[in-house]
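Note that one protein chain is taken out, while the other chains of the complex remain in position.
Up next is chain A:
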Amino acid sequence: MSAVADTHAQEHHHGPAKGISRWLLTTNHKDIGSMYLMFSFAMFLLGGSMAMVIRAELFQPGLQIVEPEFFNQMTTMHGLIMVFGAVMPAFVGLANWMLPLMIGAPDMALPRMNNWSFWLLPCAFLILVSTLFMQGGAPNFGWTFYAPLSTTYGPPSTTFFIFAVHIMGVSSIMGAINVIATILNMRAPGMTLMKMPLFVWTWLITAFLLIAVMPVLAGVVTMMLMDIHFGTSFFDASGGGDPVLFQHVFWFFGHPEVYIMILPAFGAISHIVAAFSRKPLFGYASMVYAVGAIAVLSFLVWAHHMFTVGMPIAGQLFFMYATLLIAVPTGVKVFNWVTTMFRGSLSFEAPMLFAVAFIILFTIGGFSGLMLAIAPADFQYHDTYFVVAHFHYVLVPGAIFGIFASAYFWLPKWTGHMYDETLAKTHFWLSFVGMNLAFFPMHFLGLAGMPRRIPDYALQFTDFNMISSIGAFMFGVTQLLFLFIVVKCARGGEKAAAKPWDGAEGLEWTVPSPAPYHTFSTPPEVK
């Protein structure tokens, strides 16, 4: 009798702790997921405001607002913060929130490590951002930190940058291990691998990519550290090293990294397109194999970032064909999304709008990627604004629209309220127009020969740069609307049903909205 009473009393204790310690000490996947998402949005605004500085400077030719030195710090920090601070943590946040709900697990497999891997991130970014206020300024060598620009010629704060990258790496690796352990060990009985929702599949593969390449990133910054402080010559020709080696090691990390930033979005988009087409996803198995193929190929194409370093023809051809090959599995995915929509009963709520824009614009980014992959043409495009246009087309309407789509799709589950659909659609259309205004003219600028990472440019580029800047300001300001929508949704609004989207499928919709602090204490049965 007393045993029963005890269990009962314990269950009452199981709500969130009060005050700040709830957030500092939490091991709850939903709390940690929320913190990841909030942190990532804060970083998105910070990195975005740096982009605003860049676009303001480029509004007109000539040096207008900032010194070239500071401009370089802005491009560098914008890239680093967006990649490591905004996109990656946002996906880890989504994984934290949704993976246990999707596979019917009570929490992540390693909840304490989960807490630690989150709290390392603010520390890492505190260090990274603090370099802005150091003597000699923040890192100014671009987010790719090519040696010897970052070793021999880097500012003194480079060491802090290296340390920050180490901490981020540790955080990402711990997050990845947690995801793998959760997916492999905590699935509800009956959920075989090929019954897993696609978001779970894409995250499993992403986690393996993270484990494979984040240590290589840690290695390359360690080599930099040793070159700077301990007299080694990994990248210093005078001591027998080779600066080109840096690029090989960096891009061996860097190319899988770009898939780390897009694969989870592929998964989420697959759910959303199916839900708002009110049809099951077309070609589930081929989707899984396509993601696997992309992941494997991503290790074989790194040198397409460095066609111009003086590779032999055989090397250029190999990396060119391997890169073009990636279009095949990616094409399979786009085909499946389109086919899922084909003759579906479509409706266009905000998540679907973002998802459809994702498919169209990501494909455009993919096509400019194909252009860049052609080695002889790349000699023309290399290091121009065409490259900037390309990777912003895959990252902004790719990764970031994927995150927005996911956020709107699952906000009712997280908050228990429906978001304001009119405002969300406004957010979509302003983002869509702003983003295209900002990045589409960059294709033309690049083809006309405007180099990237410069604070000033020739007069003939003025018009396109102005359009681009106006688009960027529009996109930037619009994101404050997103903040408003999310806050409004968290504070109140129309009550959301357990399954607010009639076409949605998956275990996450079987728990009430908002999802209780503890879910699936008893695993559900999957047939």
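Operating definition for what follows: contacts are C-beta pairs under 8 Å (C-beta built on N, C-alpha and C of every residue); 3 or more make two chains touch, one makes a residue touch a chain; residues count from 1.
Going forward, contacts and distances are computed from a predicted model.
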TODO: Would you mind picking the UniProt name of the chain not drawn here, from "Cytochrome c oxidase assembly protein CtaG", "ABC-type transport system, permease component", "Extracellular ligand-binding receptor" or "Nitrite/sulfite reductase"?
DONE: "Cytochrome c oxidase assembly protein CtaG"
TODO: Among A:123, A:181, A:374 or A:433, single out the residue that touches the unshown chain.
DONE: A:181
TODO: Could you tell me which of A:142, A:493 or A:523 touches the chain that is not displayed?
DONE: A:523
Open item on the list: For a quick check of understanding: of A:219, A:283, A:344 or A:514, which residue touches the chain that isn't displayed?
Closed with: A:219
- [ ] Can you work out which residue in A:138, A:173 or A:472 touches the chain that's missing from view?
- [x] A:173
- [ ] Would you write out the residues of chain A that touch the absent chain, in ascending order?
- [x] 14, 27, 106-107, 109-111, 152, 173, 176-177, 180-181, 184-186, 189, 211-216, 218-220, 223, 234, 237-240, 242, 244-245, 248-249, 252, 310-312, 315, 518, 521-523
